[in-house]
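Here is the structure we will look at.
Right, chain A next:
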Amino acid sequence: MLGEGLLKGLGETARNFAGSFVSKERLTTVQYPEEREPLPEASRAFPFLVYDGADWEAGLRCVACQICEKECPPKCIYIEKSKDKKPDYVGKPQIYPAKFDIDISVCMSCQICVEVCPFEAIKMDNQFELATDDRFGGLLYDRKELARSNEYYHKIHPTEAAEVDARLAEEKAKAEEKAKAVAAAAAAKAAPAMAAKPAEGAQPQ
Partner candidate 1 sequence: MTNMLDQVFVLLKHRIVGLVPMPVQPILGAVLSVVAILAVFPGLFAISVLLERKGLGRMQNRIGPNRVGPLGVLQPVADGIKALIKEDLVPYSADHVVHFLAPVVLVVVVFMGYAVLPMGRNMTFVPMDAGLLFYFAMGASAELSIFMAGWSSRNKYSLLGAMRAVAQMISYEVPLLLSSVVIVMMTGSLSLDKIVEVQNQYTWGLPHWFVFTPMGFAAFVMFAIAATAETNRSPFDLPEGESELVAGYFTEYSGFKFAEFFLGEYVAMLSISGLGATLFLGGWSAPLEILNVVPSWFWFFAKIMVWICFYIWMRGTFPRLRQDQLMNFAWKFVLPMTLLNLLVAGLWRFMGEGWLRWVVCSAILLAAYVLGGRIGMRSKKFGPRSYRYAE
Partner candidate 2 sequence: MSPLSCYLLVAALLFAVGLAGALTRRNAILVLIGIELMLNAANLNLIAFWRYGPHPEALTGLMFAVFSIAVAAAEAAVGLGLVISIYRHLRTVDLDEISRMKG
Partner candidate 3 sequence: MVIFAILAPLTVAGGLAAVMLRNTVHCALAVAVAFAGLALLFLQLNAQFAGFAQILVYVGAVAILVVFAILLTRSSETPATGVFSKTWLTGLVIAAAVFAVLAWAVLGSRTALPHEQIEPQIAVAQIGYALMGRYVLPLEIVAVLLTASMIGAVIVAMYEKGGAK
């Protein structure tokens, strides 16, 4: 019958219309600024720099290797190496970034910097409300603005952060073991030759 489908369709919209007043689950809209849904763990927006410990400047994991700077497709990272060195998490003296800028307005959230970083120093944040009225400086973040503590990283991406920590701990343990082995070997080598100086090189830390 001609027109049957039209009536069926009208009935459907009428049911929707009336139902939206009665049942709450029909209205799926979340009134965004006031109420917001929790972000899924894997959500990511822009990169940040991880630091360990309490002091952000001392604890930055970044060693200014500049791999991310080279790999970044839109070239939004700018790094300047420091002249001096400071010890990293393993204890090895490393250079650190004297300048680490990311232009958020250029960044395309591709996460390549995170994937290429060998030091687990750059991670993705889930902060997306970064709007500002300053077109030029407001979205150019320096290393202070980019630095976030490891605890913060644990808070936003718990699973991933735990994995990273486990890996770092393993590496650290390995490095310590290796250092111990090196020290032991050196001691074993040095012991017969120079018994007078047994402790030299055994304490790298």
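The candidate set was assembled so that all candidates are chains of the complex that A comes from, given by their letters.
Note that a contact is a pair of C-beta atoms (placed from the backbone, for glycine too) under 8 Å apart; a residue touches a chain by one contact, two chains touch by 3 or more; residues count from 1.
Please read all numbers here as calculations on a predicted model, not as lab measurements.
Participant: Tell me which of 1, 2 or 3 touches chain A in this complex.
Facilitator: 1
Participant: What does chain A use to touch candidate 1 in their complex?
Facilitator: Within the complex, chain A touches candidate 1 at residues 1-3, 6, 9-10, 12-14, 16-17, 19-21, 26-29.
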